[in-house]
Structures are given as C-alpha cells and as structure tokens.
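Removed from the display is one protein chain of the complex; every other protein chain stays in position.
Let's turn to chain A:
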Amino acid sequence: MNEKKHNPLDLDGPNFNPNMYLDKIFKEYSLKQILDHETEIVKDTQTLHSDMQTLVYENYNKFISATDTIKKMKNDFKKMETEMDLLASNMASITSSSDQINNTLHETRQRISELSGVHALLQKLQFLFKLPTTLKARMEEKSYIQATQDYLHAQRVLQQYGDMPSFQGIKSDCESILTELKAELRKQFCNPNASAKELTESVDLLLKLNEPAKELCMEFLTCAEKRLAEQLVMLKDQSEQRDIIEFVDLGCSGFLSDLCLIVASFHDMFINRVHMEHLENSDIFENFAAVELDNFVKDNMKKYFELVQNKVDSEQDVGDTSVLVQALDRFYKRIESNTLCKDIDFANVAAEIVINAGRKQCKAHLQILKMHFADSLTKIRQSLTTTKLITQDEPPKNLNDLLNSLVLTVVEKVKGVLQDLVVFLQPDINFANKPQFKDSFCIDNVREGLVVCFLHHLTATARSFCAKGASDPNVPPTLLLLLSKFCIDFQNGHVHLLLSQTDELFEINPKQNSALTYETEINNTMQESAQELLNYFVRIQGLNCSQMLRKSVETRDWLHTIEPRTVRAVMKRVVDDISSIDSTVAQLYEDQGNGTEHSSDSSRKAHSVSLPRHQYRSNWSNYAPNPLDSALVSNMHRLFSERIDIFSSVQFNKISILTGIIKISLKTFMECVRLKTFSKYGLQQIQVDTHYLQLYLWRFVSDENLVHFLLDEILGSAAHRCLEPVLMEPSVVDIICERG
C-alpha cells in the first residue's frame, strides 16, 4: 500500500507525478497504445467529472439544511446561557441556606451522640444487673461453661466498679453465685461418676476462675486417686471371677486408660498451661506438679502391679500357660506402650512381673512333675504289691513294661511341660525378646529351675528310698530295682534327650554359659543313685534271706536233733526266693555285663555237682576229730582265694546282683552257725543243707567257687562247733538232696 501510495506512477495516488507518468508511458508504450491510453484517460476523466457533478448536486441540499440547523442552534444556545445563569444564582442561594441549617442543627446532633453512648453503657449495666440471674439460670441449666464465660465477660467491669455502692450488691451476688459455681464444679470434680473428660472440663473452668493451681492440682489428684482406687477395688473384686485375660483387659481399659487420661489431662491442665499464664511461677509450679504427678502415678501403678501380681499368682495354680502368656503379653504391651512417668520405667516393673510369672510357672510345673512322678511311683508300688499277692510268678514282661511306661510318662511329661513353656517365647510375644526376660527365664527358670531340678528330684526321690528304708520297711524291693534301672535308663540317653531338647527349644547354648549344670554331672548322680539303689536292693534281699537263715539256725536246738532225713524247708524257701529274685531281676537286667565262663546248662550242672564234691568233700569226708587239720585246710584255702567283700557294690547285671544277695545270705548263715553248738546230727543236717544250697545256688553266681567256698566255710565252722564231728556219707547226702 505504501508503495502504492508513494508510487508516483499511480494515477489515483496522492504523489502522482504526471511527468514521470508521461515519461514512462512514452518510453514503454507504443504509439497506438499511447493513443489508446489517452482516450482511456480522457474517458476516465470525463466519467470522473460527471461523477463529481452528481455528487456536488446531491450534497447541496444537505448543506443547505445543515446551515439551517446551525442557525437554529445558535438561537437555542443563547437561550440556554440565560437559563444557566439563573441556575448558578439559585445554587448559591441553596448553599447558603444549607450552611445556615447546618449551623442550627450542630448542637442537637452532639446531644444525640451523647445520648446513644449513654444508651450503650446502660445496656452493659443491664447485663451486669442481669448477670446474677443469668448465672443462676446457667447454674440451673448446669451449663457451667456458659456461666463461666458470662462471668468472665463481666469480671473486669465488676472489678472496676465493684466498689461503687450500686454494684456492690451485684458483685456480692455474683460472688456468691460464683462460689456456688465453684462448689458445684468441685463437686463434679469429686463426683465419682464423672468421666475424665468432665473432670478436665471442671478443672479447666476452675482454673479459668483463677482458683489456686496447686490446690487444684492436689485436689485433682486426690479425686483421681479416689476414682482409681475405685477402679482398683473393682478390679480386685473382679479378679476372682474373671479369667486372667479378661482381667488384664479390664485393667487396661479401665484403670490404665483412666490413668493415662488423668496423666494426659494433668499435663494439659497444669503443666503445659501454667507455663503460658503465669510466667514467673511456672517453673516452680511445674516442678511441683510433675513431682506430684510422678508420685501419684507411682503409687497407683504400684497398687495396680500388686493386683496384677496377685492375679497372676493365683492364676498360675490353675490356668493354662497360653492364656497366661497371652494375658501377660497384653499387659506388658500396654505398660510398655505408655510412658506414664518420665523417671520410672514401668516396663521394667512389668517385665519383673512377667519374669516372676515365668518363674512361678516353672515352679508350678516342677511341682506338677514332682507330684506326677510321686503318683506314678505310688501306682507302681501298688501294682508291685498287688501282683505279688495275686500271682506268685508275675508275667515276664511286667516289670519291663512298668519301667518303660514310667520312663516314657516321665519323659513325655517333661516334654509336655517344655512345650507348654515354650509359649513364653513365641515370636509375637513382646516380652519374649527382652534379654532381661529371656536370660532369666530360659536358663535360670526353665533349664536349671525346672529340668535340672526335676532330674535332681528324680535321683533324690530314688535315693530317699534307700535312706528311708530303715523306717519304711514296706517299700517293695522290686521298686528299688526298678528305680535303679530307671536311673540307668535316664543316664543312658534320657537326660541327654531332655537337656538337649530344652537347649534347643529355649535357644540355650550350653557351651557359652558356664553357670549351666552339665549333662555329665546329672548323669553321674544318676549313675550314683542307680548304684546306691541297686546296692540297697541287694542288701535288702540279702537281709531277707539272711533273716530266714538266721532264724532257722537260732531257733533250733542243734544239740538234740534227729538224724537228717530231708533238707530243711528253710533252704528250699531260700532257693525259691533267690530264684524268684532272679526272675525278677532278669526282667530288668541282662544276664551278664561281661561274659563269664558259664557253659551249657546241662553239662555244667553235672560238672558242678561232681567237681566240688571232689574238691571239698575231701576236706571233710575223712574229717578227723582233729580241728587243727581242718583249720589248716580252711586257712590254706582262704590264703589262696580272693578276699570276699560281702557288702560290696554290685554291677548292673543280674549275675552280680544275685551274687551279692547270695554272699550276704551265706555269710550270715556262717556267722550264725559259729554261735551254735552242734551234735553229730546237727552237723549232718548242716551238711545236707549246704549240699542242697550247693546244688541250686551255683547257677545264679558268676563264680561258683565263691559259693563253694562260703558253703565250705559254713560246714567247716559247723564241724568246729560240733561235739562229735562225724559227717554223713556223701552218697546219702546226695540221695537226701535229690529227694528234695
């Protein structure tokens, strides 16, 4: 466009340069074209010209009318000007009159504003006047908050005008109502039914009413104490009826949450708040309050712990462990999660209770185990005595069965107890992971206190039968035998089993802890008591046989006796008894610990009859009434045989046990014989008896020479004590013995 505008060649443009345009046309166009162009331009000019003419014509009228209008307007304006002047004068008069009015009204307006101020004041006073009644109404409605707020509103005014006589009435009224209100609040404060929230509300209000915080704090605590005490009493009442979980829940939801609430509100009300209000005293008060609170919490927790402890204690006599553990866990968790008091870690106390409970539980279990063991012992005792009464020869597996069932039940019981106690260590139990608990529980309580203690109890019980034996002759000897085998069985594995299982279950590393009782130690005591029992058994049985032999020797008049025809019945009794002991022992103990030279029965028997006869008949068959010879022979014999310990320890096999019994019996026989004086027939009776014993006793002992030797001594002693030492023909003795 710009170009167009500035283009001097544009016919219609304002910068049109006719010369340039002509030059250009002359240069560029041909003649014809120029001519054409000239005509065209002429034509255009003509059209434009005519167009102009029409335009002018057309606009002419408009010009005329416009001129007319302008003329009219000129007139109008002139009119306007005059009117305007009029208006200005009018306006001036208006302002002056308004000023005038203003001046006149000023005084009245001031009075009005004064009056409205008085009105507002009056309204306030009205509130004050109404205050007692509103307060009263609020009191009646029990909306103490509102009442307090109302009072606080008016308080300053009252303070300001309190000494004016007209307000004194109101003030005193208010104050009396206020004291009433305070009393009411205090009452609510002490109302046992009020919830903790209400309590805090009351305290809050009282504080707002400027009651002394210390007093309030004390009062608050006493009230809280009362309430908690009630809770505690309630808990105590309930503790007997409810089971322990319910009890703990009750404690948590009732007592503990109340206590928490109290502590929290106490913090809110006294400790944190005071800080903001009275800056100068706050530190002292805060300390005071904190100490009070601590003491309060301590006291109450102590009571609560006592209760819980009691409940836990009582529960342990009856309850099952998992319930107990669950309850303890809840209890511990609850205590642990609350930090009621900065200085005291109640979790520790709670842990203490839990540990105590663990210990008690172990003890209770130990007691149960002991009782159970005692029970099974009595049962076994009974069954031992009754079977003996009913059938002389017991079923062969009976004793072994008894033993196995005893071992099994004891082991199973212990295992059961361990399983039961493992509940304490379940991973989801909170206190189980505390080393404080774990150490004392696993090692001191379970392993040492329960398992080791029980094992010691087993040996102690077993041993008590030996010690008591003198005063309690009713203990069946078989029981001693059984117990000794029982101890051996324990030594050979069950001790290890139980201890290792304990270690495993309770994650005890026996190598790390030197305070632990070692397995070998227990095994040793087991071994010792087994030995003791077995020795005692041998002594008892030996004594029984001895007693028979002793009576048989002591009560007979050996000087006036007839020629022996039979073996005395006592000898048969002795042999019978010994073989019955043999069969009893055989049920529990192996024949031999180490093989001795017992060859096949039949050949041995024949041998044993013949061999000693040659050996020792020779001593006595041609016995001359010269005591020196025989004494010499006997002494020689003694010289070359080993010394015999009569009450010696026996080994854990049948042969050794039987040998012990026979030794004791025969030695007694000998000592009794030595105290008597015999006639010929008396000696011969002893000869028959010893031969009979010879025939039947060899098979029970490891070294038959021992029996031969002892019997030989008996006969020798009898011969010494005989007035007329003449022995019977061996063949006759044989016949008598074989006849039975």
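Points worth noting:
By our rule, a contact is a pair of C-beta atoms (placed from the backbone, for glycine too) under 8 Å apart; a residue touches a chain by one contact, two chains touch by 3 or more; residues count from 1.
Going forward, contacts and distances are computed from a predicted model.
Its record in UniProt calls the unshown chain "EIPR1-like beta-propeller domain-containing protein", which is the match among "Phosphatidylinositol-glycan biosynthesis class S protein", "Tubulin polyglutamylase complex subunit 1", "EIPR1-like beta-propeller domain-containing protein" or "RING-type E3 ubiquitin transferase". Remark: the omitted chain is touched by one listed residue; of A:148, A:478, A:587 or A:679 this is A:679.
Within the set A:252, A:543 or A:586, the residue that contacts the chain not displayed is A:543. Only one of the listed residues, A:145, A:407 or A:559, touches the absent chain: A:559. In the complete complex, the residue from A:164, A:371, A:460 or A:723 that touches the missing chain is A:723. As for the chain not pictured, it touches chain A at residues 469-471, 543, 559-560, 627-628, 631, 635, 638-639, 643, 645-648, 667, 671, 674, 677, 679, 720-723.
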